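Only one protein chain is missing from this complex, and each of the others stays in its spot.
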Amino acid sequence: MTSLDIAPFANALVLGLSIASIWLIAAIGLTIIYGTVGVINMAHGEFIMLGAYTSYALQSSLGLPFLLCLPASFAVVALVGLVIERGLIRYLYNRPLDTLLATWGVSLVLMQGVRLIFGSDPKYIAVPEIFQSNVEIGFASLSVFRLVVLAITALIVAATAWLFYRTRFGMQVRAVMQNKEMAASFGINADRVYMTTFAIGAGLAGVAGSLFGVLAIVLPTMGTAYVVQAFLVVVVGGGTLMGSVTAAGLTGELQSVFAFVTNDTFARFLLYVLIVVFLRFRPRGLFAVAKGRR
Amino acid sequence: MGVLEIRDLHKSFGGTKVINGFSLDVTELTLCCLVGPNGAGKTTTMDLITGRQKPTSGSIVLRGDDITALSEHEIAQRGIGRKFQVPAVFRELSVRQNFEVAYSREVNPFRNMLRRRPAGFSAKLDEVATLTGLKDRLDVEAGFLSHGETQWLEIGMVLMQNPAILLLDEPVAGMTESEIEKTIVFLNELKRTNTLIVVEHDMGFVRQIADVVTVMHMGAFLAQGKLSDIENDPRVREVYLGEPEV
Amino acid sequence: MTTRNLYHSKPAQWAVYGLFFVIIALIPAFVSDGFLLNQFAVYGIYGMLALSISLCWGFGGILNLGQGIAFGLAAYGMAMTMQMQSQDPDSNPIPPFMLNNSLEHLPWFWQPFWSTGGGILLALVVPTLFYVVFGTLMFRARVSGPFFAIMSLAMLSAFATLILDMQPYTNGANGISPPSPLSIFGTDIDPYGPTAYWIVCGGLIAVTVGAKLLTQSKFGLVIQALRGDPERVRFLGYNVALYETCIYAISGFIAALAGCLWVMLIQYVSPAQLDTTFSIGMVIWAGIGGRLSLLGAILGAFLIQGGQSYLGDQFLATWLLVLGAFFIVVVRFLPKGLAGLLEKVLGALARQPGKHARSDLPHAISGAPAAGE
Partner (left out) sequence: MDLTRRKLLKQSSLAAAAIAAPHLWLPTAREAWGATLKKGEPIKVGLLFSLTGQLAVPEEDSTLVMQYAIDEINKNGGIAGHPIQPVIVDAKSDFNVYSEKAKELIIREKVIALFGCYTSASRKAILPVVMSQNSLLYYPTCYEGAECTQNTICTGPLANQHSKDLIPYMVKNFGKKVFFVGSNYVWPKESNKNAKIWLQEAGGELVGEEYIPLGSSEFGPVLGKIRDAKPNFIFSTVVGASDIAFHKQFKQEGFKVDSMPIASLTTGEIETKAMGAEFGAGHFLSAPYFQSLENPTNQKFVENFLKSKYGKNGSTHYNMEETYLSAYVFKAGLEAALKKTGNIEEVTSRMIRDVSGGVRVEDDVSPEGLIWIDGDNFNSWLKPKIGQCQADGSFKIVSEAKEHVAPDPYSIYPNAGKCTATGLVAPDGKSRKNVI
């Protein structure tokens, strides 16, 4: 690409936005779980995978339309998240490294459980014909479905921001994050806040999974493809919603531009190295969660 | 000329000035109490001296050497020991091991790989364990100590470090009356061999240990002198002692 | 001291370690099946990896999910060393896979691998150096806990991606399979014979003794202290970042040694050795066996890998399910793993009535786990 033609580059930027939205929607559940509960959830990829399988199962058995599969996936995966939080995570809140490992165990169980139920051959989620085309926006071209993902991501970010910054629940969450004991003395049940947040985070992963199942493929191992990126978004962002939005935007664009200039594989390597260097200077990420000092 | 000189220290977080032109001279072998109302910047000053935070401007000089830019461990190696407000000990290690770690004559990791107990450790352990009354508790895991014992353990650890200057942040917080009595005796003993800076709220306690009292207010130096002088200083009365305390 | 937990008695620990060494050294006397001997040797390597995880995670509190970096890089170095042994500088100067990737000369960074000694040395030194650099970067910036874990994982992915992309130099996803076994001083080391087994066994014993002594040194004590409270250690005058880098690099060196020996046994390396699953698997071995016990971690690796080989076929599809569930149970109820269970049992025995239970000092019994074990 030696030509000075601006269009392909602009196209790469538009595409970067789409990649960013995919990484962001993969990371958003992880962000609120890490930001609020402080748990690094290694089973997040499998929550995504469960979302995809939920949509697949509902669609193939009940014939549920795709757009209804999204909230259904949210509900089902949120329920799974709730069970895992109640049954396991809540006992490990003051052992952050152990939660990381326990959730890795959970991910093995979920992955293999799904494999036993659905088999390891790939599945497929159907979407309305209208999503199967592309639109030209001046110089750039993007598929309708990517725009759908972008829109849903924006919607979810807005809804999450509203939930965490404009509602009574959000106030409780922030109170618990600031000081659990103090919040308790105001009658806020930290336990319930954690539980709810974890379930919501899991549910959002479920929504992401339904979308990814359409973009690519439904497989028991599909979650692992997204989870490292999602983690990097959270780490770079520092665990706040704003941080993740910014981090996803930056990394998505960089990936797209690097891929445009070199190739996809090398782009990924460059991105990872850049992130390590970045963390050298901002070890707590772009917008860090405030942590109590001694 | 003091052993530790703080010159025109400034520190701000975001737009808030926490330390605002604070200066202080600490004389060798005295016990200096740092007092002031909440938010006066006492703990931040401790943080700045020990390198936990870096000042926006100003300098800290230890025996003629500027230590402002040094990192925590370098400052500690030069002989400034610190006891935290919330006692910080290694809860998973035994009391003896806590003391062992604190005996930091040798900090080079490679040399420490090759040796188990450095010279002079046993004698020092004996001395400090007796002093802190933990002699019978050496094999106990530190996490199982009572709150008072934990305070003593941390003080003991700072002593093992053999620092020229000890910084104690509210050393008697949470102690029982008898433990406080013991601490008073202990500190008065200690100031014969060490220089101490103590942050404390309890004026009764201050009265019994302090050689010099320095009052901070709004991040700046307000007054310094013997406690009796300070108590009579009208400015101090106004900002600090004038409040319910006296 | 009569009621002290036997688990914390140093002589008892060394006795158990000694017994373990004797048992593994005697295995070839009873096993003549080349397959089994090779398999046991491979388990020994997994044991070394678990031990390296135990050192940096159990003792140093640094959860490293990217141990495959050292293992994999060293394995590539060793594989190239063995590959070059089968090449001839004059008539056959570059490996077939490079020829197929249109390389005409051996790239400069593979040149030293003409020499067996040089190759093995580089295989050990390069990964260790990388750990020093990466560790210094991260620990100076005080990246710790889960953040470090995630960064090590990301770094692992980055390396795997790079090796895949550098196909002309690494043969990409297909990896390198040297056509003949390692030859040292003119002797082929048959991967299925007792010599190979003993080399691995000797390596395992050496690193275990070394690691055990290390954890009992002052350095080991400082490492364990900073696991609980790095800030406190800093204020005692220790350069925490340097200590963390040291233990991280030592653990990396052990993993690199394991990588070299592994290729000696398997004659193969591919980017799969830098798979996240494999690296996290090492953490699972150490976690189940007991991260605070070197021997526990080693036995954890034996247990899980043995289970995978022998129970796995019976369970087939449910193996991962069983492993995952088992791991969850261990993390939830036995944070110190199976070794921690033993510690508890011995502790309870020591508290038996009639033995002067020192009820005033329950802590002395339930014990300081930190003194090495």
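Order of writing sets the labels: A, B and C. Residues in every chain begin at 1.
Following the convention adopted for this analysis, a contact is a pair of C-beta atoms (placed from the backbone, for glycine too) under 8 Å apart; a residue touches a chain by one contact, two chains touch by 3 or more.
Since we're looking at a predicted model, the values are computed, not measured.
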Displayed partners of the chain not shown (whole complex): A, C
Residues from chain A at the interface with the omitted partner, ascending: 7-8, 11-12, 15, 18-19, 22, 115, 120-124, 126, 131-135, 141-146, 212, 214-217, 219, 221-222, 225, 256, 259-260, 263-265, 267-268
Missing-chain contacts mapped onto chain C: 28-29, 31-36, 38-39, 42, 91-92, 96-97, 99-101, 161, 164-165, 167, 171-181, 187-195, 198, 266-268, 270, 272, 278, 308-309, 312-313, 316-317, 319-320
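The rule we apply is simple: only the chains that are shown with their structure count from here on.
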Chain nearest the overall C-alpha centroid of the shown protein atoms: C
Farthest-lying chain, centroid of Cα atoms versus that of chain A: B
Distance between chain centroids, defined by C-alpha means - chain B, chain C (Å): 42
Overlap residues in chain C, where contacts from two or more other chains coincide: 231
Per-residue overlap in chain A, given as positions that touch at least 2 other chains: 294
Of all residues in chain C, those that touch chain B in their complex: 214, 216-219, 221-222, 224-225, 227-229, 231-240, 242-243, 246, 361-364, 366-371
Sites on chain C touched by chain A in the complex: 57, 61, 63, 134, 137-138, 140-143, 145-147, 149-151, 153-155, 157-158, 161-162, 164-165, 231, 276, 280, 283-284, 287, 317-321, 323-328, 331-332, 335
In the complex, chain B residues that touch chain C: 50, 52, 72-73, 76-77, 81-82, 84, 88-94, 97-98, 100-102, 104, 106-107, 109-110, 112-118, 139-141, 143-144, 157, 161
